[in-house]
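Of the protein chains in this complex, one is absent; all others appear in place.
Up next is subunit A:
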Amino acid sequence: MAIHCSRTCLQYLIHLAHDNVDFRLPRGTATLLISPSPEMILNLNVTVNCNDLFVVICLSPRSAFELWGHGRTHSELRTSLLKYPTENMSPFLQKDSTYKINVYTFNKTLEFEDRIKKIDAMEYLSFEGRVNLKNPKHIFCLLEDYGTDPNNIPDEPLYIYFGRWIADGQRELIRSHSVKNRHFIGNTSMDAGLSFIMANHARVKAHDLVYDPFVGTGSLLVACSHFGAYVCGTDIDYNTIHGIGKASRKNQKWRGPDENIRANLRQYGSEKLYVDVLVSDASKPIWRDGMLFDAIITDPPYGIRESTRRTGSQKDSVKPPEDYHVPVSMAYHLSDIFTDLLNFSAHHLVIGGRLVYWLPIYRPEYCEEMVPLNACLRLVSNCEQTLSSHTSRRLITMEKIKEPEETDALAHLSDPHFSPYQGHNAFREKYFSGISKRTLTGKEETNKMAANGGE
């Protein structure tokens, strides 16, 4: 594992939770070093207030520590610790302060006595204060990394770190907001962790107004309301917005009376932040000019588990409730969804406001040029989450940098980015073809690909 050591700046250790390990977060002022284990070492150019560390990386880390020493064995750790400047250590080892030492092991469970032994072995550090297990002023941590294979746990750790605990990431937030306990869910409700990550990417903060044009069951709005933002959303599906129809929970047939987006917000004490949800087609302009949102956060339908639709002129098979005329829907081509979404964002975001959305990708054909662009939006980040061997989705973050002008509307047609993205319309076909492809002969495969490419 390569570790970059800098003598002039403080090093911080961010312990990542193991899920979302492949999910690389956009870089702030720190340089990230990738290591095969969940720990990452950040070289910070300046000493920052620990709360600032969490602006971008708020949820994935389990905790953050000020790194004092590290090594492959305890004797290497000791050498490293004794080299750590004493003036950086002494403020926390004072006689009149209290402390405790925690032992964390990754991929191994240690018995209590073993933990105590390891703590005692740290006596070469000059702790002058008193131990207080309940409410210490300073907490130190010994982290031992036993690898990533749960079937092959070594006797001795592969790597050891020692540091001062600074802050805990907000994993508790994910537990308390788990979709398992949410009143109202759908087949494609966004899991709590990812909803919060999306809200972070969009820099959602208190008193903002946030919009989700494909709101579904409102999972993203719930996350945004946690940060104090006022929320609104639209969806073309009448039943989902009204919280009626078939339930998504395993043992439940129909939705109950308390299952709608407003009820979800009420569950978390955020009902005061609920503005409105409406039944509407995201491809149609229902908002007037001058309607500006601080952030637009959404997970558009990919056409796999929820259908992509818009109002148009083909036969529809949805059974309408009595007082409601169901407009006939036609296929809403994926590339149109994103073009419309970016265009909408260019018109209805404040300058500096962000659009955050998931873009479904067929991995064998992906190239960076496929990410949709818009003259008024700057691409901030593009993070991949793998879904299957041939598909993934990318979390795209864009920021509005200027107001749209007349000429911008037609600009994208001559843009080279426009044509590679056309292939995206066949995402749904490719998603399912990945399974049947293996049984095709070489010639059949070429014919099928040619047919798809012509769409």
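We adopt the following convention: a contact is a pair of C-beta atoms (placed from the backbone, for glycine too) under 8 Å apart; a residue touches a chain by one contact, two chains touch by 3 or more; residues count from 1.
Simple rule for what comes next: contacts and distances are computed from a predicted model.
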{"item": "Choices \"Large ribosomal subunit protein bL21m\", \"cAMP-regulated phosphoprotein 19\", \"Multifunctional methyltransferase subunit TRM112-like protein\" or \"Eukaryotic translation initiation factor 3 subunit I\" - which one is the UniProt name of the chain not shown", "value": "\"Multifunctional methyltransferase subunit TRM112-like protein\""}
{"item": "Residue among A:Glu66, A:Asp145, A:Asp212 or A:Asp281 that touches the chain left out of view", "value": "A:Asp281"}
{"item": "Hidden partner chain, touching residue among A:Leu82, A:Met291 or A:Ile401", "value": "A:Met291"}
{"item": "Residue of A:Ile101, A:Ile160, A:Met198 or A:Cys232 touching the missing chain in the full complex", "value": "A:Cys232"}
{"item": "In subunit A, positions touching the absent partner", "value": "206-207, 209, 230, 232, 234, 236, 238, 241-242, 272, 275-281, 284-288, 290-292, 311-313, 323-325, 327-328"}
